[in-house]
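Below: one structure in structure tokens.
All protein chains but one are shown in place.
Going in written order, the chains are labelled A and B, and every chain counts its residues from 1.
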Amino acid sequence: MRPAAIALPVLALVAVLPAVLSGYHVSFMIQVFMWIALAGSWNIISGFTGYVSFGHVAFFGIGTYTAALLITKAGWHWLPAGLAGCVPAMMLALVIGYPCLRLKGPYFAISMLGLNEVVRALVSYFEGFTGGGAGISLPPIEAIVPVYYAMAGVAFAVTLTTYLILNSRFGLRLLSIREDEIAAEAMGMNTARLKLYAFLLSAAFPGIVGGFYAWYASHVEPLSVFPLITTITMIIMCLFGGSGTVLGPVIGAVLLSVLQELVWARFLFVHQALFGALIVAVVLIMPRGILGILRQYYPLPRSI
Amino acid sequence: MQVHITGTMVLQVVVSGLLVGGLYALVALGLSLVFGVMRVINVAHGTFLMLGAYVTFWLFDLYGLNPFLSILVSVPVLFAVGAVLQRLLVFRVVNAPELSSLLLTFGISIVLANMAMLAWTADYRSVEFLTGSFVIGQIAVSKPRLISFVTALVITALAFVFLHKTRTGKAIRATSQHREVAQVCGINVGRIDLVTFGLGAGLAAAGGSLVSVMFAVYPEMGQVYVFKSFLVIVLGGAGNYPGAFFGGLLLGVVEGLASLFLTAQLTEVVAYILLVLVLLLRPQGLLGGRI
Partner (left out) sequence: MADAAAILEVRDAVKRFGGVTAVNGCSLSLAAGRIHGLIGPNGSGKTTLFNCITGLERLDAGEIRFKGRRIDGLRPHRVARRGIGRTFQIIRVFPQLTALENLLAVTEAPIEQARARAKELLEFVKLTRLKDEYAGNLSYGQQKLLEFIRVLMTDPELILLDEPAAGVNRTLLNDLLAAMARLRDEGKTILIVEHDMKVVMGLCETIYVLDYGEKIAEGPPSAIQGNERVIEAYFGR
């Protein structure tokens, strides 16, 4: 099976890197894995079905709080606490997705626009529980290499899930929704349910990423874990690499992380503005992302 | 902590909410027009509002210009901005899949908001032009809110006159109802798109100028208005312009009541739940209309 031939060496490389990289670079790789997982998750709902989720960072944020609370108030170990982040994230996705996915695309997108703010407001409101604006502080982290492996694991899981979906009929159906939802429904597909499944999956992984992030950052507060820039970054990384594909989010995450790190992370507002401009550019000039451009010159299999 | 809520307090927030609601209706009208004509959800609508607010703020701060008069400046300025953006960028996605126009306008909104941030910092500004209230019986009616409401009404009425009595306005309505047919009838839909987008931006700017008198002005202020405008459109029924007016009033009242019975922090949550409920139970809007 060809994909395994590529995947295994990559995994092996990923596994041994911490031994040779400095702490700074390990941190950088953790970020890259985080973005691969986040962009890949956004891809599952928005890349496949065409339903743009503007509030996706809400799932990340909920995951951070879940893990933070489990670690500080229930004494959980960070690994299961992080994994548990997917549960409230999926519950939120269910509660919001059930009504909102019945809407046609643009209406769904706008309803997601408000989601992030609402979740943030709720988290701030229940101060007694969540520490309000000040947030929750966790015990300082000693070794980051375990987090490296955990994030790498999530990134791999998202990519693998995307691959499996894309090569299944579930994936074909999701793509049909993107292509022509009315025709898809007329052909007997229960598009509302299909969208919901995709949405739940797409929310679970950011919940876990958030869960691990809480431990890594040792502090969570509303402002830092529900920022719009995270949604923007997820979206642009996926679009830039090529949405609706397996490797698109990976390529986008890696390239833009590197660019970000080298060039403009210092200037936050320029950073955001540049990403905004990049979104405009990608939509107008390369709507299928880098992978789309490559496809024009080389016959690439659909499965990547 | 239980505060005894009196009938007067309820009446107070209802009145207050109605006044703000007129503003919401004005802002929603702009978004609704653009969507109706071009099938584009302009996520940057809120940033147009924000820019309008800043125009008013700077004219007030530097030249002492009456913010209500500055609408005469902010509207044309943002009309021009909107028209330019439409001509350069938005026109390319007018008949593209909605994903494209959503992402495009989202990208534009981010660029504009951050440029504002760079230019003017994230500091909160306000236009201290009118303060105080008229007291009518037991109700205190905030002066800025009342004047803003009246102004919003006037502008909305003017917009309606434009849409119903002028050739361009009628062409806009025709295009929003049936684009192909409008083209066949000789309407230059490209020009109509341009005018509509500019008009939408102008209406947002007018809203922004009015907002600046009542609330804080800062680069990210616009985002919540896109959402509120959308909620207003959903409440009133998409394509139903008078319905949107009542939707705006309703939203204002609901927010007021929420801040009274719950807490100001949660008004957005309540608005969101309202949106979800309406979408779930009565997607055609409380007053009907097509989705």
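Some notes on this structure:
Rule of thumb we're sticking to: contacts are C-beta pairs under 8 Å (C-beta built on N, C-alpha and C of every residue); 3 or more make two chains touch, one makes a residue touch a chain.
What you are looking at is a predicted structure, and each value in this text was computed from that prediction instead of being measured.
Looking at the complex as a whole, the chain kept out of the display touches A. Between the chain not shown and the residues A:Ser137, A:Asn190 or A:Ser218, the one that touches is A:Asn190.
Although one chain is not displayed, its contacts with chain A can still be listed: residues 169, 172-173, 175-176, 179-180, 182-191, 302.
Following the convention adopted for this analysis, only the chains that are shown with their structure count from here on.
One inter-chain figure worth recording: chain A and chain B are separated by 31 Å, centre to centre, where each centre is the mean of the chain's CA atoms. Those residues of chain B that touch chain A in the complex are listed here as 35, 41, 43, 89, 92-93, 97-100, 102-104, 106-111, 113-115, 117-118, 223-224, 226-227, 230, 234, 263, 265-266, 268-269, 271-272, 275-277, 279-280, 283, 291.
Residues of chain A touching chain B in their complex: 46, 50, 52, 54, 96, 98-100, 102-107, 109-111, 113-115, 117-118, 121-122, 124-125, 228, 232, 235, 239, 269-270, 272-273, 275-280, 283-284, 287.
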